[in-house]
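Left out: one protein chain. Kept in place: all the others.
And now, chain A:
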């Protein structure tokens, strides 16, 4: 409340009235104060409040002092409100109703309705910031300028103006950042709710199966990434984090290890898993069927196509299989080049 200054309530030249509303009460932070019934006026430059009972009691805040605004919906026995967050009062502020206040925001309670429209117009003014482009008399400017009546030399005026510009710019950036921040906070709240619900759904569906064994002792890193992050729900791991963590597995003598195939595909395998032995059984399977594609092999053995392909490629590398690459697709055959005459 210490940001308000007394004013005559008369608009300056170039200052335009945007909207006004009767029946508005002001709160200092959460506290009710004596200003319980007034007319709230919004101009291009200021927010003015005039007491309905005593017209001489009139105060204003420059719009430039506003950081951001929020709406508070009406409740049972409660009027709709606008919460106005404010910059700290400048040291050379003109006198107002309060010398100091511990709160950095005020609330405007619309007892005779009109909150929705007022909020809309105020948001518009905050976005358009017409007060920056339309000059009015000195006393209505950002209140951070030099005090009137001070004697200044020409050189210092220039420096002061530059400082003024800089402060204006900083304020503008902070205000904009706060606007974004409030939008971000709403979004963040949504995300938190979402991941909580996902985490709960996962909990419901998870059993006590040892997933490791079920997967045949080997999993691609993308599968690991999905499972781990789904289980975490929040504070998700980035792909880089996961890879780096997996690189440590062997060093830390854990029962899992990271393996990188020639193609670049990365998997996590149980230490006990022996992919080379799997190759021998893959050869048997392919021989039985004459030839197989990765998809056919995956289906037969019950593994993902990605891992099936890696196993077949490994078998080829080891000379057990050879390939037939045609428009029909990629098929693997037993390597008869080596076994036949």
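Throughout what follows, a residue touches a chain if its C-beta (ideal position, glycine included) is under 8 Å from a C-beta of that chain, and two chains touch if they have at least 3 such contacts; residues count from 1.
Just so we're on the same page, contacts and distances are computed from a predicted model.
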Original post:
Looking at UniProt, which of "Coiled-coil and C2 domain-containing protein 2A isoform X2", "Sodium/hydrogen exchanger", "Platelet-activating factor acetylhydrolase IB subunit alpha1" or "Vacuolar protein-sorting-associated protein 25" names the chain that isn't shown?
Top reply: "Vacuolar protein-sorting-associated protein 25"
Subject >> Candidate in contact with the missing chain, chosen from A:93, A:230 or A:323 >> reply: A:323
Original post:
Which residue numbers on chain A touch the omitted chain?
Top reply: 291, 316-317, 319, 322-326, 328, 331, 333, 335-338, 340
